[in-house]
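Every protein chain but one is kept in place in this view of the complex.
Per-chain residue numbering starts at 1, and chain names A, B and C are given in the order in which the chains are listed.
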Amino acid sequence: MPVNEKTGEFTPKIVAFCCNWCSYAGADLAGSSRLAYPAEVKIIRVPCSCRVNPMFILRAFEKGADGVIICGCHPGDCHYSTGNYYARRRMTLLFSMLDYLGVESGRTRVEWVSAAEGVKFSTTMNEFAAKIHELGPNVRLEDLRCKNN
Amino acid sequence: MQEQLINRAKELLADGTVVRVLGWRRGDMDYNPEVAYFNSADELNDFVYNGFCGANLSKYMIEASKLEGRTLVFLKPCDTYSFNQLLTEHRVDRDKAYIIGVGCRGKLDIEKIKAQGITGITGITGTPDAVKVSTIYGDFDIACKDIRLERCHVCKGKEHRVYDELIGESADTRDADRMAGVEAIEAMSPEEKFAFFRAELSKCIRCNACRNVCPACSCRKCVFDSTKFDSAQKANTTSFEEKMFHIIRAFHVAGRCTDCGECSRVCPQGIPLHLFNRKFIKDINELYGDYQAGESADQRAPLVSYTFEDAEPGIVSERGSK
Amino acid sequence: MQRIGVFVCHCGSNIAATVDVKKVVEMAAREPSVVHAEDYPYMCSEAGQAKIAQAVAEKGLTGIVVCSCSPRMHEATFRKAAERAGINPFMVEIANIREHCSWIHKNIEEGTEKAIILARAAIAKVNLNAPLFPGESRVTKRALVIGGGIAGIQSALDIADAGYEVDIVEKTPSIGGRMAQLDKTFPTLDCSACILTPKMVEAAAHEKIRIYTYSEVEKISGFVGDFTVDIRKKARSIDATKCTGCGVCQEKCHSKKSLSEFNRGLGTRSAIYTPFAQAIPNVPVIDREACIKFKTGKCGVCAKVCAAGAIDYEQKDEIITEKYGAIVVATGFDTIKLDKYDEYAYNQSKDVITSLELERVMNAAGPTKGHLERLSDGKHPEHIVFVQCVGSRCSDERGKPYCSKICCMYTAKHAMLIRDKYPDVKVTVFYIDVRTPGKNFDEFYRRAVEEYGVNYIKGQVGKVAPQPDGSLLVQASDLLDNKQIKLKADMVVLATAIEPDPSVRPLATMLTASIDTNNFLTEAHPKLRPVESPTAGIFLSGVCQGPKDIPETVAQAGAAAVKAIGLLAKDKLTTNPCTAKADELLCNGCSTCANVCPYGAISYETKLINDHGIREDRRVAVVNNALCQGCGACTVACPSGAMDLQGFSNRQIIAEVDAICR
Partner (left out) sequence: MSNVSKTERQAAMIREISGANPAKCMKCGKCSATCPAFDEMDIKPHQFVSYVQDGNIEALAASKSLWKCLSCFACIERCPRNVKPAKLIDAARQIVEREKGGDYLSPDEIPALLDPELPQQLLVSAFRRYRR
């Protein structure tokens, strides 16, 4: 379980996939507006939310991520017209499957964040990180080889 | 019906309509027929069609489509859905196939016979409604309805979706709710769900039988065998990998799986793999409208379509763990 | 094996204050393939970029990671620097340790730890990068301007003057837009029509400009340099090639009770109408909702009186499909609805009007022929009260959170014009702040007070109550006197907030251009690229991007035009090389990827494939690099992993995931 060496508190690993056009820019805006969110969130830039393969999400969990969030343009505003519509179906089905397997549905989330929504990006990440703290470490999907204990 | 099929196959070979026949051949045991090509009338003498011919021949048509000349293939009603799906995906050549839709009265599960404590089986003969199982300890009569494959209890129907001609009568075998198994799991608590799947999936030996038999899993090279995702695996080495494999396998066939049930039939460990595929089918039906893969060859699959008003992924946590 | 150089930027104190850059350098140096790591105060400076060149020369780098600000800011800078140093520009990756790290984390330990992880992820990705080479795509040398107000007209004229063809699409029957509705303009008090109509005429007469009025954009596909647009030309019911614009039809029309849109509903018009006298084109349209012929089948008087035989009741909407290289959006604004502001009695009294309505009242061609009179009884007003910030600067759902920017100035203009023409009329303006940043703006406002005796009171109006005698009781604050005052007024003019024209919302969707919470189109960069949309080839002109007055609109329209011209001047565009690519050996030829491609960039070919010695004809996917925009939808649809995205490959993203979760 990932813990802060000094405080002994649970410090989750959170992977955020952000589309280049809206959400990554929204995260930039959150940054330039100095809207804080936990350092536990690390962003991976992808061209579009439809680039996020379920394999990436499972891989993140396998390697010990405690939460995975995918952010894209609002439906209708996709830079590529339709990418987020496909992402929406894929992620809905994948999340439903994870829920079916007994993985807490709070560990996965999709949020639409536009380039102008720095505030929404920040609040979303704060909320999501709080949820992951509440759920605690991910033990159901991680590859235990990666851990020392 | 077997004789009828053999005779018709011989005719079609003789008049040059087809150059080979794809069907089932007697195996080492009566309950173990093998999938085989028959190139001559002589070879057809080994042809069988009985309650244990569950194997779906559609997938074999991918390779048969590459061969010279036309192939006669026997497809049961449920197999035709798979054939249609393969047609949609340009994996089989309709012109290379002569399809005889064969009647089906439900197929049988040898495991269910063995589960009744019957061992030392030497032969099985039968009528449409019952089988006589001969063993070294004596003979047993068993009603077919008690030993049907799971998939036959939730049969999609006895109508062939694609064929050139039909031979043989079918009988409806549906007597259960297809989604009951999925619903039972959905009703569990997260802990119970996790425990259930951990117990089932920990049996997986990664023999790949499910993948190899699946008509939808027809990739030339599976992602789990390629270097494209750093995901090449020969065997499960951790508690996670079998989950990864089965989730991704089910995801890759989501919207394409016809629910033919072959994965569960062939699994040597008896893992109810259809529960993965049916979960996706259930979600697709509930969220995006009823969809049956393979119903026709010109459908647009749910994962390559969308509507503006589709449910948001948050619906999963909203409806919660039932 | 790559030879990677890592460069960590301090960005002055922007990064260095909350990230220990030395520590990031130290940790990055331990990563596989990293042969060089250093930090520098400003990597984007010339000296910083020289560091890259130097390290490439000395250490033979094959890949570069810059830990700095957002790649949206300087990725291009560092890619060019790499190219100059002799490395393929796509061998550069940015770890965003400013916007995504130093600026949001206050604790230096936390910031440093995160920066190290972000650097690791970028290093892991570069390890798998491969050189990429941009392709080329053609540019259609024609621009589309959406909206025919002053912004659209100016952009179109500038583009056309540069020698490129331009089409203007305007949804109303005439170009001119809001500016055509104004009476005078601040701060010079020029007559709006006098300065606008020459421009309208110039646009109409320009050989490079085609104007589609009474038309709307219906569908947009394609991408920068090569957009395909469907324009719906709504049925005018008039054959424009025959109409002489004589106006007899409008005079004789039996249906004259429709509210005039141009006069903001204050006057009426006939069913067959041109919105105003100087309309361009001077060709009327038939309002089929109001026309007796269309409603009952009887009448047809316009056809009878038309000497040119131009009336065509059978005319149908027409769809025109045209290709464009660039699109300028100039959809303008409207005033907000005041339904939720009961306190101002806008819906109760005809004498409470918006400022835009006052423009029509003041205008000689308006409903009162330019006479200032009460709309309820036609009486000459003795006292007019102006209320500022109606719906602007509101944080509740009734109004808009932004300042509408133009109201302070036009109110000063209105007050001044009224006092000038009718010295007997008392004018009181209630304001919260008077905002006059602009050339000669404050002087103008002061003139209204000092020379024209307009009474400015700091305080908001709380309530307007129509009185039985027809007057209006205005209850307001005088904050400087700390009083509540009650005034009797004859007219109240509301400086109503402006909002983007509602048509911009569906248009933004068609353009895939991003839009903010107030429905203003988002610019590519708020300071440095203010007239470009983040979507390439889309340029922003006028109020669709944010509130602005006429001079600012014209300036922005010109700027947008220059950006469009800069694009049209190119013969070829280099295309993004981060496109999808199919691995022929893995491809099943199943067509799943083509189903999700928004650009039709994927086709199938039957090819002889040599798969480890097995030679066979296979149906395989082929990506057209000029069409592919690199979204990656196909890569996830592909079950076998045959389809991959260059620059964002499966293995690269997985490497990043692994690095973050390590």
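Criterion: a residue touches a chain if its C-beta (ideal position, glycine included) is under 8 Å from a C-beta of that chain, and two chains touch if they have at least 3 such contacts.
This one's a predicted model, so the numbers in the text were calculated from it and none came from an experiment.
K.L.:
Could you tell me which of the visible chains the hidden chain touches?
P.N.:
C
K.L.:
Please identify which residue in C:60, C:131 or C:462 touches the non-displayed chain.
P.N.:
Among C:60, C:131 or C:462, only C:462 touches the chain that is not shown.
K.L.:
If the hidden chain were put back, which of C:306, C:389, C:409 or C:489 would touch it?
P.N.:
Touches the omitted chain: C:389.
K.L.:
Please identify, in ascending order, the residues of subunit C that touch the omitted chain?
P.N.:
343, 389, 393-396, 398-399, 432, 458-463, 475-479, 482, 484
Here is the rule we go by: only the chains that are shown with their structure count from here on.
K.L.:
For the chain pair with the highest number of C-beta contact pairs, give its two chain identifiers.
P.N.:
A-C
K.L.:
Take the average of all CA coordinates in subunit A, do the same for subunit B, and state the distance between these two points in whole angstrom.
P.N.:
36
K.L.:
For subunit B versus subunit C, what separation do you get between their C-alpha means, in angstrom?
P.N.:
So the centre of subunit B lies 54 Å away from the centre of subunit C.
K.L.:
Centroid from C-alpha atoms only, then distance subunit A to subunit C, rounded to Å. What do you get?
P.N.:
That pair's centroid distance is 30 Å.
K.L.:
Going by the contact rule already set, what residues in subunit C reach two or more other chains?
P.N.:
Correct list: 596, 637, 650, 654.
K.L.:
Which residues belonging to subunit A are in contact with no fewer than two other chains?
P.N.:
As it turns out, subunit A has residues touching two or more other chains at 53-55, 59, 76, 82, 86, 90.
K.L.:
Mind listing the subunit C positions that touch subunit B in their complex?
P.N.:
Against subunit B, the touching part of subunit C is residues 583, 585-592, 595-596, 604, 611, 616, 619, 637, 639-642, 644, 650-651, 654-655.
K.L.:
Taking the complex as given, what residues does subunit C use to touch subunit A?
P.N.:
For subunit C paired with subunit A, touching residues are 70-73, 96, 98-101, 103-107, 110-111, 113-114, 117-118, 121, 508-509, 512, 514-517, 522, 534-535, 578, 596, 598, 629-633, 635-637, 645, 648, 650, 653-654, 656-658, 660-662.
K.L.:
For the complex, give me every residue of subunit B touching subunit C.
P.N.:
Residues 66, 88-91, 218-223, 226-230, 252-253, 300-301, 303-305 of subunit B touch subunit C in their complex.
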